[in-house]
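Of the protein chains in this complex, one is absent; all others appear in place.
On to subunit A.
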Amino acid sequence: MNPFTIAFAGNPNTGKSTLFNLLTGLRQHTGNWAGKTVITAEGEFTHKNHTYRAVDLPGTYSLYSNSADEEAARDYIIFEEPDVTLVVLDATSLERNLNLALQVLEITGRAVICINLIDEARRLGIGINVKAISKRLGVPVVAISARSKIGIDALLDQIERVATGAFTAQPLRISYSDEIEQGIAELIPMVEQAIGTRYPARWIALRLLDGDDSLITSLKAHMGRTNFSAAKEVVGHGVTACH
């Protein structure tokens, strides 16, 4: 059986790599994805009867600001379609960290939120209601400390649920202003016509409205690889429609 692919996303300095190293041990090597020159780490681990291929994405605050790192992380989550996207958050700075979590969850519901450094947060007197956060976000949320090896088994159990499809969630749907929602409604049929229903049409429509040129470039490059017919032209219409 093929291993499940787990993409590790998170802000810089959230202990993402500590967790990655803990899970993969020394069985890792640097990866270099097609069409990108960003080097990152890949490794394998097993939990119960399943094998997982872990991919450590670049640490970013966002998927929108158009640095090479953020583009690489975004493109991996959209086009490589990992079985699970694990979003690692810093428990001591949740407000800033949840920004990235929301961005990932708008793309995919196949995600697990991992709140790392929970021991550090407790030391600082920060209480975190994991259940409430999970309810609001609609995906499993686990508090851990990679450094102190707290909560790792619970995290792996949740990763297993999402990877095997025992737990499924739709991408998080955030309601925007009427004007934006109307724009999304107009663009979604065009997006689906251009690239099919495989990718998150609502999210792509949102990015088109935002004038995200870098996403359009990535879409075109990706469609060139997988040979969608007439797709470029239709995406072109979408771009015009949002200006």
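By our rule, a contact is a pair of C-beta atoms (placed from the backbone, for glycine too) under 8 Å apart; a residue touches a chain by one contact, two chains touch by 3 or more; residues count from 1.
Please note the rule applied: contacts and distances are computed from a predicted model.
Engineer: From the list "Peptide/nickel transport system permease protein", "L-lactate dehydrogenase complex protein LldG", "Heme exporter protein B" or "Iron transporter FeoA", give the UniProt name belonging to the chain omitted from this structure.
Structural biologist: UniProt lists the chain that is not shown as "Iron transporter FeoA".
Engineer: For the full complex, which residue in A:T24, A:T40 or A:T92 touches the chain that was left out?
Structural biologist: Considering all chains, including the one not shown, the answer is A:T92.
Engineer: Give the residue, chosen from A:N21, A:N66, A:S134 or A:Q193, that touches the chain omitted from the document.
Structural biologist: Of all options in A:N21, A:N66, A:S134 or A:Q193, contact with the hidden chain holds for A:N66.
Engineer: Which parts of subunit A face the unshown chain closely enough to count as touching?
Structural biologist: Subunit A touches the missing chain through residues 61-62, 64-66, 92-93, 95-96, 99.
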